[in-house]
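Other chains dropped; remaining ones untouched in position.
We call the chains A and B, going by the order they appear; numbering starts again at 1 in every chain.
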Amino acid sequence: MNANVSEKPFHRILLTGAAGGLGKILREKLKPWADIIRLSDISDMGEAAEGEEIVQCNLADKKAVNDLVKDTELILHFGGISVEAPFEDILSANIQGTYNIYEAAHLHAVKRVIFASSNHAIGFYKTTEHIDADDPVRPDSMYGISKCFGENLSRYYFDRFGLETVCVRIGSSFPAPNNRRMLTTYLSYDDLVRLLHSAVFTPKVGHTIVFGMSNNPSSWWDNRKAAHLGYQPQDSSIAFQHLFPPSGDYPDAEDIGANYHGGSFITSGPQYK
Amino acid sequence: MNANVSEKPFHRILLTGAAGGLGKILREKLKPWADIIRLSDISDMGEAAEGEEIVQCNLADKKAVNDLVKDTELILHFGGISVEAPFEDILSANIQGTYNIYEAAHLHAVKRVIFASSNHAIGFYKTTEHIDADDPVRPDSMYGISKCFGENLSRYYFDRFGLETVCVRIGSSFPAPNNRRMLTTYLSYDDLVRLLHSAVFTPKVGHTIVFGMSNNPSSWWDNRKAAHLGYQPQDSSIAFQHLFPPSGDYPDAEDIGANYHGGSFITSGPQYK
């Protein structure tokens, strides 16, 4: 029986943010990768299924995070706040929280982290601009700034300690695109899992930044700098184009969603209503 | 009944050059985009069909062009001379003519123009060189120079007044490739329409230059700078490769068609026989 277990590539991996939108998806999809998936969130995650460990935990609590990371071999860090929020909340959950994860990963000799970064790290580029992973960041929100922080922090942990990270700048990962902008930024759940699989199982990743998008007809992002991951999206937003038919009403300069990679996030901040 | 009409994305759009080779194709294909297609040419265009307005017009006539543009919401500017010709003819039809179109578009608050540019704007690159939309122009003829003029002029109208343009550097848009060079530059009629659709209906295009080519096996042109248009060619010259079988007779340095993007245009000028 144990023989069965030992055939999975990892013994124990950690998924933070397991109660979040993507966390719930991944909780199911990652099962084949490890004997045990340790799930963490600040919110309730329900009962542990077989092959699961449940650890409710505030990522801002350094001691708790240290315990959380102990005995894991790989971390998929999807925890923290995933929308715009007051800076102090972002500071605690996303900045202090991500530091705690990396410091614990280093102390426990975890070899690789998959960091859920976001297109909001570069959301202030215009929709007529095309970028790749080496272009300067243009965060569109406090949330986006915290994702830049995570990318910079993980770069340091790789340069200093050899701890590898794949930063996935997730586009719009939902069951389907919700608006016209998402036809460009859509990442299907299946493609998300494909991308994570590449990020986890490529033998050598160093510090890689990859844009998380399906094989959509239009694009603002060039993934050639991550071609070594071998990520091959199989889905496309083209199936949803009929939901957002084109029109001749050209948006004016104030229609943020049509003007910037980050869409409406740019004006979503609670502090400037 | 009117309800029917009002469901089309535009009420009235203008197509110049409607009697030309591509104009005739587009006259049929654009019908679903607008209630009324105003057609213009210096030549006879026959009778107006339902949903058409016919305006015979010399583009060099500023007053006439002003009237032509009035009450239109979008212009597809395919008019002017489309082969090499004496400079003075080019000056009148393509340079003065294109200025007249843009000035009228600005005065009548048209929001977007699709400009039929040409590969001859960059025809003096060698067939072993690969370029994208930001590489310097290399016109191969007076005709090509007039296309550069239109690209520069439209850049100005966007930077100065916000009037958007997509410049389509059309390759070889014919029923089929006519020679070996066109295996690389071929743009099927259906792909032309797909590209124009992208150019017209993408919410924000700013000033975009895109190469008009099908999904051909070989290429000299990189369309990544226009990836936001979401143009996805569905055709390919590969279906015609058997018509121009390869040979071991390597062309010498004087075989223009095999040496430059622009092919034989380079020596087609009437002024230097």
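Note that in this section a residue touches a chain if its C-beta (ideal position, glycine included) is under 8 Å from a C-beta of that chain, and two chains touch if they have at least 3 such contacts.
The structure displayed is predicted, hence computed values, not measured ones.
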| item | value |
| --- | --- |
| Per this structure file, total copies of the shared sequence (2 shown) | 6 |
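Quick note on the criterion: only the chains that are shown with their structure count from here on.
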| item | value |
| --- | --- |
| Centroid distance [mean C-alpha coordinates] between subunit B and subunit A, Å | 41 |
| Subunit A to subunit B touching residues, read off their complex | 126-128, 130, 180, 183-184, 216-220, 222, 238, 245-248, 250-251, 253, 255, 258-259 |
| Of subunit B, residues touching subunit A in the complex | 9-10, 33-34, 73-74, 111-112, 162, 164, 197-198, 200-208, 224-225, 227-232 |
